[in-house]
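Apart from one protein chain that is not included, each protein chain of the complex appears where it belongs.
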């Protein structure tokens, strides 16, 4: 059997938390080579300076983000850059023939939504139209062969996986969906602020940035693309004192008299072949700690006959299935590798 | 001016977390004397053995819970006992003329609800009918002079304060209310279990016991008593890695085209004279850490015109406003003391 | 009996963590009035903006630090300012007749030590010579009537209380003392940095700034002042994921064949009248959580005959006994109030 060539990957933004996870996971990937490590302010510095926990990888230096050098050395670029930066960095790479997976929010919405939810006009609407929303469990077919993949946000990942099958099956209403989110602090990145300090965060629970969080239209769009329906979502995220882990609790009105068992069966059937979806049996309760370090999403569905509501709870590691791991899952699909290659499913617990 | 006589209080269940808070707060209360410290399994042992952080109080011994001794020495008994125990302990005390504040759930619901939500028939339905629901912000008039007060649960405290004024004002629907709760671990008491260990809890977010949590009917009943409407509530609580602090995020459909400002004004007006309700201005976000150690409830109201929903978020310290502090607030009202006597409003932050 | 006049206090640096604790504690002090709230960058802003947990105190505005205004309105100024700032701010206040308690390190060492340990020449050596080291348990007599008190650092507080009596009694060697410290993050103040973020701190234990930590010479000097001996101390502090709480584990060579019981007795005798020292019986283990929110120091002494060492462990709340509470204890002594006035001894636990 002829050996499959190794995929050459560029990681841009390698000095951040998500960049660090990309390096950690790809350096153990059986069919991918890290061909380029790019950074902006940390360019020219050793990788181990920003990522000392990866110092076993030896002497690697972060390079400036230059299209030419990347195009020469990489087949695919993974962009772990701030919102607003990817939309500038991706187009020249794409024009130079590099396939791009963007982990920011820059290619996840329709152009018209950016001014309202992100506060800027999209600079590359033509590429935006070609972008595929990279949630493999729902859009796997489109991801294979895509040039540009928009890696989903951490919250929309769980919510879309939880609700799409129930909407498709006509079990719940598309209108009036509520999503209550809980996240740890790593999603905020490395930037230091008083509110993300240990002192302000220990023993603190706080809602934030609602009802204007930019993952709101992303959930609506993802569910619409997957189901053809037009859902309305109100999303209220909360900060809790954890590092990794995003839990979403989605509430939707039942359209039929369904039991927890029947909701669960719909999910089990829908994700029968999905390597990273773990649907809990009725009565099981998700726990973000169990998926830590993995690309797994835990899902639990409950029907409350008394109030006529479905509740679907999910948990992901926001840095893996909610960011770096899902990006690698997309890379695998884009390049014809096995979907689960290089992606952990065994949690680092406790 | 004649000096007001000191109120003599009995604390039953003084070896638990809530009992410890009652001792801490009452020992600094200007008009209450701790006349009796009762416990069950810890009876006969020094207080400082179960509550070493209170050892500055000197040598006090926990006594067995004997009606006669309590009736002789105390005017009011505060019952920090497990669910199901209070319903047995309270009646003889009441018959002996001791006024009772029950911090368990044993006098919060109608008799008919106990088999479904607590799993047992209520043993003292006649006393149950006389019990007053002890949420001073809504039922202050009835608490004054009550013989038996049912101190509210931590979650219903916030939810009732948040929603009652909006229901009264006709701003939101009574049907279809959703409450998403987040709690720390101290609410589970001292009992040791693997799931409440530090190891299982750090970096973990988990829903629990839904949709059957016993605070569900308590919220419905409290809101019904306060407003005359018949609300339906679906309640989903979550454990997060904190010790103190309960945050409730309540979602209700707007009946009119209201703004966050107008919701906020209704709450500000309703609680103008309430010493412990802190309504945040529009845009403010509650933080459970800010109310730690206090009897304050923080409230924040948001109207989302896009989806037609009101979101009201509250935070309390579950051991103070959610338990021991609220019990003392009730004691103050029952005995004609100033409502806020002996109750802290300045948070222990950070 | 004539009423004692209220002491008028100025709090300078009221927007920080220690400043917040000063405000919280003094606003409930029976004989002190907060006459002036000063800040530097936050001057002109409402107190509740930097200290929203204190918003129950109502509308108070932070003022610029102006000697004239302070001297007019305050008897005593408490300086919760950064190291290096107090040495500039204190002298004009003292010259204007305001007594000063400095919570920074600016008046704790001999002038000659500042260049090595703090990196600057002391700007007010004359005042430095008059400063009294404000550890009431060891230097109470000198504090009464002092014009300028240097409030001790959090680590030296515990270490001095632990070791001074054993050195005085000739039980341990002054040479070769080792102190291993563990601290939470609140000691670092509000300043935001990546290393003090929740994300970097959860599940992390790290030594820091040793062997050059500036509390090293402070321990040596404090023990020398108290005992007349010349101790040598090696001090290694560690950051652990807590907010409040400093634990010091001090190791000293036994000079005689002493037991844990005899070490404990020496400490109990020495601190018989001290309202805030809690010496644990042999076998008891200190716990920083038990002293949270209080001015108490827990002390535990162990003699290990096998290796000929004494181990004395202490715990304080670094923001109370390690800073704001101890400052108020000093204020009480300086102004003839009862030493324990306004100072909590009952821990906020759990």
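Residue numbering begins at 1 within each chain, and the chains themselves are lettered A, B and C in the order written.
We adopt the following convention: a residue touches a chain if its C-beta (ideal position, glycine included) is under 8 Å from a C-beta of that chain, and two chains touch if they have at least 3 such contacts.
Just so we're clear, the structure is a prediction, and the values are computed from it rather than from any experiment.
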The one of C:52, C:184 or C:342 in touch with the missing chain is C:184
Residue of C:119, C:170, C:207 or C:281 in touch with the missing chain, whole complex considered: C:207
Just the residue numbers, please: which parts of chain B touch the chain that's not shown? 17, 184-186, 188, 190-194, 196-199, 201-203, 241-243
Missing-partner contacts on chain C, residue numbers: 176, 178, 180, 182, 184, 199-200, 202-208, 210-211, 232-234, 236, 238, 240-245, 247, 249, 251, 253, 285-289, 292, 300, 302, 304, 306-307, 309, 311, 313, 315, 350
Kindly note down the residues of chain A that lie in touch with the hidden chain. 17, 20, 24, 27-28, 51-57, 186, 202-203, 243-244, 278, 287, 289-294, 296, 345-350
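Criterion: only the chains that are shown with their structure count from here on.
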Between the Cα centroids of chain A and chain B the separation in whole angstrom comes to 39
When the centre of a chain is set as the mean of its C-alpha atoms, what distance in Å lies between chain A and chain C? 47
Quick one: which residues in chain C touch 2 or more of the other chains? 17, 186, 202-203, 243
